[in-house]
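Structure, as structure tokens:
With one protein chain held back, the other chains of the complex are shown just where they sit.
What follows is subunit A.
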Amino acid sequence: MNSGITSIKLVLLGEAAVGKSSIVLRFVSNDFTENKEPTIGAAFLTQRVNIGEQTVKFEIWDTAGQERFASLAPMYYRNAQAALVVYDITKPQSFIKARHWVKELHEQASKGIIIALVGNKVDIVSSGGERKVAREEAEKLAEEEGLLFFETSAKTGENVNEVFLGIGEKIPLGRPDEQSGLQNGGVRITDDQRIDLASTGSGAVAASGCNC
């Protein structure tokens, strides 16, 4: 295992149009798009962040739209070390959905998963719009369930990097032997039997490959 670099599988969850993809776009490209179309298509990208001496590589998974009709596959959050559960602070319904996702993650995901509850679109309130989810209510949920909590704006960039840094800081970094002990919450286990299928892509095994 490459010492100094820790890979973290991070998944995004939340109601449609709360700004999941926008938060990631802000984090990865420091960019924002008004009226972004719903996510289909793009669904996996990576971003490195330095935290102290450590480099954390986020492998960020978006839902690829499978949650639209309640059809998200369990494999999506299986093995995830971190999750962003996002809601829109101007949409109470999206907070109810967030509660649902937190429950689902606690039941189905890895035991040590780090969950950040993220109330997005705070810029709307700053510019005179109406807040519909009280900060206190979300803080209460975060406290009860042991979640990190942030209010962000993907539009202005407010607090977005802090979400990822906050997660990075909570991930146990450092010695590979510690990491491989994390059976469930853990960093990818590197053991001798694990297969890297991707390296077999060439398919160039000739008949002489028969080694019998």
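Everything that follows uses one rule, which is that contacts are C-beta pairs under 8 Å (C-beta built on N, C-alpha and C of every residue); 3 or more make two chains touch, one makes a residue touch a chain; residues count from 1.
Everything below uses one rule, namely that contacts and distances are computed from a predicted model.
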Name per UniProt, for the chain absent here [options: "Rab GDP dissociation inhibitor", "AAA+ ATPase domain-containing protein", "Cullin family profile domain-containing protein" or "non-specific serine/threonine protein kinase"]: "Rab GDP dissociation inhibitor"
Touching residue (missing chain; options A:E53, A:E107, A:E130 or A:E144): A:E107
Touch criterion as defined above, residue of A:I51, A:A64, A:V125 or A:L165 at the omitted chain: A:A64
Residues in subunit A touching the chain absent from view: 7, 16-18, 21-22, 24-25, 28-29, 31, 33-46, 57, 59, 62, 64-66, 68-71, 73-76, 78-79, 88, 91, 93, 107-108, 188, 193-198, 200-201, 203, 205, 207-212
